[in-house]
Structure formats: C-alpha cells, structure tokens
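Report on one structure; see the data block that follows.
For this view, one protein chain was removed and the others were kept in their places.
Order of writing sets the labels: A, B and C. Residues in every chain begin at 1.
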Amino acid sequence: MRFFSDNAAPVHPKVMEAVAAANRVDTAYDGDEWSQRLDGAFSDLFGTEVRAFWVPSGTAANCLALAALCPPYRGILCHRDAHIEVDEAGAPGFFTGGAKLMLLDGPGAKISVDAATAGFDLVRKDVHQVQPAALSITNATEYGLVYRAGEVEALGRFAKERGLALHLDGARIANAVASTGERLADLTWRVGVDAMSFGFVKNGGMNAEALILFSTELADEIAVRRKRAGHLLSKGRFLAAQILALLENDLWLENARAANAAAQTLANAAPQRLVQPVEANEVFVRVSEAEAASLRSQGFDFYDWGPGEIRFVTSWDSQGEALGRLGEALAAL
Amino acid sequence: MRFFSDNAAPVHPKVMEAVAAANRVDTAYDGDEWSQRLDGAFSDLFGTEVRAFWVPSGTAANCLALAALCPPYRGILCHRDAHIEVDEAGAPGFFTGGAKLMLLDGPGAKISVDAATAGFDLVRKDVHQVQPAALSITNATEYGLVYRAGEVEALGRFAKERGLALHLDGARIANAVASTGERLADLTWRVGVDAMSFGFVKNGGMNAEALILFSTELADEIAVRRKRAGHLLSKGRFLAAQILALLENDLWLENARAANAAAQTLANAAPQRLVQPVEANEVFVRVSEAEAASLRSQGFDFYDWGPGEIRFVTSWDSQGEALGRLGEALAAL
Amino acid sequence: MRFFSDNAAPVHPKVMEAVAAANRVDTAYDGDEWSQRLDGAFSDLFGTEVRAFWVPSGTAANCLALAALCPPYRGILCHRDAHIEVDEAGAPGFFTGGAKLMLLDGPGAKISVDAATAGFDLVRKDVHQVQPAALSITNATEYGLVYRAGEVEALGRFAKERGLALHLDGARIANAVASTGERLADLTWRVGVDAMSFGFVKNGGMNAEALILFSTELADEIAVRRKRAGHLLSKGRFLAAQILALLENDLWLENARAANAAAQTLANAAPQRLVQPVEANEVFVRVSEAEAASLRSQGFDFYDWGPGEIRFVTSWDSQGEALGRLGEALAAL
Partner (left out) sequence: MRFFSDNAAPVHPKVMEAVAAANRVDTAYDGDEWSQRLDGAFSDLFGTEVRAFWVPSGTAANCLALAALCPPYRGILCHRDAHIEVDEAGAPGFFTGGAKLMLLDGPGAKISVDAATAGFDLVRKDVHQVQPAALSITNATEYGLVYRAGEVEALGRFAKERGLALHLDGARIANAVASTGERLADLTWRVGVDAMSFGFVKNGGMNAEALILFSTELADEIAVRRKRAGHLLSKGRFLAAQILALLENDLWLENARAANAAAQTLANAAPQRLVQPVEANEVFVRVSEAEAASLRSQGFDFYDWGPGEIRFVTSWDSQGEALGRLGEALAAL
C-alpha cells in the first residue's frame, strides 16, 4: 500500500487511451496536431494568451523557465526547502549557467512578503554581491501548504516593485486550485507570475509536464533552450496527448480533488499528530520509531521525513480499501 | 505517404503493449523493476558488463555521454555533418559547459582515420588552442552510410593512441548492425567505444533512448548529470518498458532490417540517381525541381536536402502499398 | 633580436612612469581617481558617450563583450582565423556559457559582406540549428590586414539588417587607425560597432586593455560579469593609469605608427616574398627551410607560421639597429 509519493502512482486510464490514440504517423517534434493545440488549450484554461511547451519532467519545466528569467550572473530568491534547491541535483545552476539560489525561510516552505523582503534587503547593492533577478514560489508547497490568490498577489507586487521576475513551481498547482477553490488566473498571471511549470505527472500523467509562459515574448528563447537541453522529443505528440487528455473536462482538477480528499481522510484520522495543516495531498505525521515500524509492518509505504516525522502523499487513485486501512491504522496509533 | 523521417513513424505495437503493461504503481525514477533490468539486458546484448540509462531523447543520450568524456576546456572531434554539430541547437556546448566541436571532413558524413589524424594534427599542442579529448562518430551516419567493425577498430586505435575517448552516436546503430551483419560488440566496446547512445525512438519506440557506458566507472557521474539535466523522469518504468520490449527477441534488429529493406527497394528503383550508396535506411536521390514537385503532387512526403537532392527515410513500418508506389514513381522519373 | 610578437615588447617609459605615479593609497577596485576618468577619456577619444572598463587581458575584453552580446544558445559569426577561435583556448565558450563560433572564410582573416552573408544564409531558420546573434571582426586582422571605414560600414549594415550585434576585436585597432588614417569613430560606433576591445598591451602597455561599450546600456551587466570572472582587480588604478598614459597626447597612435613603419621597412626589404600586403605591424614572408634557419642563426627571432612561411611582428620599439639588420638580411635572401 503505497503512500510514498504521487510520483509513483499509475497513469490515469484516459491518459493511457490518449497515448494509444496518438499512435499514428505525424510530424516530428512539436509540429503534430496535438502539440499545436496546446497554446490554445492553455490560453482557454487561463483566460489569457499564453505559450505552452511540453517537457518530460518538472525539473526541465522549472529550470528552462528560470534560465529565461534569470541571467547566469544573478540570483533567484526561493525557499530553503524548495524543490529546485533541495531535490534537483543543482539543475538550476546547470540550466542558468551558474545563477545563485538565495534562500528564504518560512514555515511549511511558504514564503511571506516579509521573508522575501528580508532576503532581498540582505544583499548589498554593489557589484561584489549577486543581485537577485527572480523570485520562485511553489504552490502547493513541498510541505503541502497552499498560497491563496491574495498571498501570491502580495508576492507579485513585491517582485514587481523590485524588478524581479516571478516564477511558479506548479508541480502541484492542481492540488492548490482544488484546495483553495480559487481560479487559476488569480493564482498566476493576474497576480504577476511570468512563467510556471504545470504538473501533470504527479496527477495522472505519464511523462508530460507543461511549461507555461505568461511573458509570451520569451517563447522563442524557451523553444531553443528546450531543444538545446534535449527536451524537444521527436514524437512529441505522445506528450501533448497526455496533457490534452488531462485538460479535457477538467480531469486534472478532478484528479487533484481526489488526491486532496484522500489526504483529508488521513488528516482526519489523526488530527492531533499533524506536523502542519493538510491543505493539499501531503500529510506529515508525528510518530515514534516504534509506531513507524508498526505502520510499515502493516504494509504501508511512506517517506521518513526526519526524526519523528513521516510523510504520506496521496494521489488521484488513493481511495478504497488501502486508504481506509491506513486511516484506521493512523487513528489507532 | 510519409518518407520524411523515421522520427515521425508510429510506435511498434509491442512497445505500446509494454507501455500499457507498465501502468501500475512502482517505485519512482529508476528504482522500478523495469529500469532495474536494463543493465542486465544490455550486458547480455553486448556480451560484456555495461551500465545502461534510459533518457527521453537522443540529444540527451549523446550529450550526457560527451559531458562525461570531455571536460569544458577541451574539444570533441566529429564530422562536419554530425547531428551533434548540425541539429542539436548547440546541446554539446550546453551539456559540456562550453567544449568545442572540432570538425572533420569526409564523404557521406563518415570519418576516416586520415581525416581524424589531419584534424588532430592541426591543433598546436599548447595552452592557447583547445585540445581534443574525444572523438565522436555516428553509425549509421547522417547520410545513411555505415562503419564496418574494421573501420571502427581503426578509429578506436587512433583514439587510444592519442588519449581520446571514443563516443558513438547510435541513433541508427540498429540499422548499422542490420546492414553490416556484424556483431554489436565488434562495432562498439571491443574496438574501443567508451560510451554510446542506442537509438530506439527512430526504430519503433515512443520516447526512450538508451545511454550505454562501456566505461562503467562513469556511471555515478552520468546518473547525477541525468538528474541535473531534467532527464531522470519520475515514472521511468514507462521508458524502461519500451526498451525492454524492443530488446525482446531482437525486435530492434527486426525493425531495422525492415527499414533497411524498404530503403533498398527504393534504391533499386532508381539506382542511377543515388547520391551515395544506400547502406541503411536513408535514400538520397538526385532530382530536378520539376521532378520533386511531381513526386510531392503524387502525395509523397520527403525532405529537400539541398539543390537537386531529396531524402527519403524509411522506418520499421515502411512497407506495403506506399512503398511500392514510391518505388514505381522513382523508377518512372 | 626579437620579432616574435608585439606581446613580448617592453612597456613604454611613459606607462612605467604612470604606474609608479599611481602608487599611493586610493579606493580599491575601480573607485579610484584614475579609473573614474576612463569613461570621459574614451568618450572624448571616440567623440560619443561610451563606457570603458579596464581588464588585464584582451581575452577578457573580447569575451566579456561577447557574453553580453550573445546568449549561450546562439552563435557568433567570425573568421576561421580569428583569435577568439584559434588562440583563446575556448574562452568564448566559457564566457558565453556555450555559444557557438560560426566560422567564415576570406583571405587574410578578413570578412567580406559576401562571406558573412553566405555564413548567415547557411543556417536553417529553425530551432534545431544554432542561430547567430553577433558578428565579430578583428581590425587589424590576425594577418595584419586592415578594414577601412567603408568596409566596416558595410558589415555594420549587414549586421543590423539581420539583427546581429557587431563586436570588434581591437587588439591592434591602433595599428588599423595608424594604417588607414581614418578616424576611430568611423571605424567603430558610427558604422554600427556595439562593443570592442581596445588593445594597449601590444602597443606599449603592461597589463591593461580596455573594453569599450558603445551600447552603454550593457554597462551594468559588464561590470558584474567582469567581477564574476575575476577581472575586477583590487588595485585597478594601476591599470587605469597605464591606459590614461597611452591616451595622453595620442601616445597609442604614435606607438602604432612606429610599429607600422617598422613593418613597412621589412616589407620594402623583400617585397616579392610577402604572403600578403603589409598594412599594419605584421609581415608574413615566404622562405625556404634553409633561409629560415639562416635567419635564425643570425639571431633573428620570429614565428614559424606554416610550411614555407614565417611571421615578423614589429612593435612600438622596433627601430634602430636590429630592424636595419633584419631588413638587410631579408633583402639578401
């Protein structure tokens, strides 16, 4: 019974169907009919003109965007626990050519305007210190918290006033939308986001993520950077088809709602043991070593987050028996 | 009737089946059971211990290997028409951190020992000139010629004597094996190849290529570089499954034989118009502008290679009616 | 008797005096009074507002400029024999983060508009091929030829029409001005040059070159890149003082005239043996192996350029006895 990561979940049947349906000859790279529909599909979804690029990983989506938003000799303000800092093997340094991640603090991997201001003001404005060029936030965060539209808006204002680009790591943007009930537009371009990754793999996809540009003038650069980084796959239609399947009838949102609901089930089972509020599809629980061992012996798979903390991640298919049994096991601790 | 590129061909049904069969929960990244079988499968195939990594593109496979074989301050000898020089948007410069491609000449994109020696000797052995660290060859070449084992062996000896690593772009290695009838081992590690890409996408795959290391001590570095470049996909099992399906019962070789045979059909239809011998699955034909237009008006899709030259590429599914009609059309020119 | 390179010549006495005079406490880096005068001094010299940066090498001056003019994912058109291609150990790749040098042909390392156009048109306008972003020329060229104002103007027009930045390697711009009698402005900003290196070390300086920006909006970026590359020296006044000494009373021009005149003396001694016209301070002479050996045995030091060709370079102090004796020796061949 796997609650280790949404990364490991199966692919949604509708995505599998779409992949199968894309199996006919068509133009290579992104000239095919599926790929050509992406700009329109996302522009409809966001309610503004965007440019959308499929890539096979979130690392690629985030770091290509960051490379376009931050020159090699400047820096990116982000949370100390951001995925780009902690879990991408230095990918931002590789894609940007050596730009610096400038780390901010804050509970639950969330950045407040105060924290961002403090980080910004720490930098002496001279040629000896790396000057920030961008701010990167993650919604939902690596700890399963969400930013509301008002919070992103405040950060967007902060960024704009200081001449910073605003990047959004949206590996779990679907969970954030499902959680807040706010509109995508109000969490992104209306409040100043320039570019974002839109995660699908954790949410029912197979190997297609989207890089969305609200600053559409960056599209030509991104197209070249994608190719140059080996992320312009030759049968791109199989990626585009996955994304289109998840956009159709808001399957992406339905999946995220299911994952969030499953997380709530777990949270409700052991409310007094939660490390922090459960707002998306991650549940951090305080346990003793013996309790962790006991859960494992019952067949539950999860991540040892740190001393006395374990993490469960739910996904679009986390329902039914396994979920119920885990809830019971947590309640019984 | 599409003869534009093997890049655009459909995915082989057995690959589609394997992808569908991989759709269950398993460990993320490359910890799953499919990915874990790759080292063994390729070691069996090559008859020596190798390390194998799936990646979603040939550019990634080639350039990750080159980055491990050549430091940023040195160079890579390759043919002027090599894909890494001509068609990857500068990817080798990105992955290596600025290493230099040092261009060699030779008919049909093939490198002779003489040409390699000339290129090597052109470099003054001092600190002002970029010194080569690697030699990269492509088999089958970008023009559809193949290297025989003896030819690779001679280049391997040349490389070893000069302290150069030897890289093989094997986007169409299957076609080379099918064409020469030689054993994979005799085209690769036995004759000095350190690392290679093994192409599957052009040969019935969807979005999985393999990077094969014969210099297995590079494996840890490659694993990190793959992650850092955004090429460690989280549901890697879908890539590994494609590759395993193509290895099973030598489907890769069967597909390549079919593609090569289709190319021979075309070559035989217009032997006097061939720009160069047809040894793999590419056919370059001399035509007038009017002839090219006529072919196009008959519904054939192909690539305008240069003034008076067009290119047809066949693939694993290039048979039946379309092929026959193109053969007739070429014969009728 | 050394005619190997102007690189090896002594420092002009007035430069030595200026260095000695700068030896008092002052602000570090480029806050000192000498450094602060550079912008003004060069703006006067060029007759327009420029930004000027000292750096300790021509490689730094050229490559910092190129990094600001060309993003990592594009290319720089330059001559096959350009110093940045041949003699800087891949520095452009390092400074730009992997941009590609795109090589042009032409006699005497000079680029014609036709050659530049051919090189530009060779590139397919798609995402697979590296697109040029800049054109780099060298005046005087590596073979001692000069561009006249009209020639640079034509190249400037070519560049502008195609959206390319124009970079000038001015390691020997002084010799070009001395040779053509044209005004600096007419060889640079008036005809479209965006940034240039202005060489002083080969012309009587010790270790100070200037990077001149006509596109002054790049100044902040260059300032950071200079620091980041380790080229913002802490006692910058010693570099600025050298440059100011060479600008004073046009000593830079006087020195270049002396070097050019010395080259003419040699050229006149053996006019029928010149490989190409002598327009600046380099003299390429056709000799047999025996003749080269004989010259060497007479104590003359020079560079073996290639089979049957030797190179003499004159400098600001190439006069008097040694020059006369070399002239006689050449005439006696």
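Operating definition for what follows: a residue touches a chain if its C-beta (ideal position, glycine included) is under 8 Å from a C-beta of that chain, and two chains touch if they have at least 3 such contacts.
None of these values were measured; they are calculated from a predicted model.
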Residue in contact with the excluded chain [from A:45, A:86, A:219 or A:261]: A:86
Contact with the hidden chain (one of C:201, C:292 or C:310): C:201
Full-complex contact with the absent chain, from B:47, B:71 or B:106: B:71
Residue, one of B:5, B:59, B:131 or B:175, that touches the chain absent here: B:131
Touching the absent chain when the full complex is considered, from A:45, A:127 or A:274: A:127
Chain not shown, touching residues in chain B: 29, 71-74, 97-98, 127-128, 131, 221, 223-228, 232
Contact set of chain A toward the excluded chain (per top definition): 72-75, 86-90, 93-94, 96-100, 127-130
Footprint left on chain C by the chain that the document does not show: 2, 4-5, 7-11, 16, 19-20, 23-29, 55-60, 63, 88-91, 94-95, 201-202, 206-207, 224, 227-235, 238-239
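Everything below uses one rule, namely that only the chains that are shown with their structure count from here on.
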Leading chain pair when contacts are tallied as C-beta pairs: A-B
Centre-most chain [mean C-alpha coordinates]: B
Interchain centroid distance [CA atoms averaged], chain B/chain C, Å: 42
Whole-Å separation of chain centres (CA-atom averages), chain A against chain C: 50
Multi-partner residues of chain B (at least 2 other chains): 88-90, 94
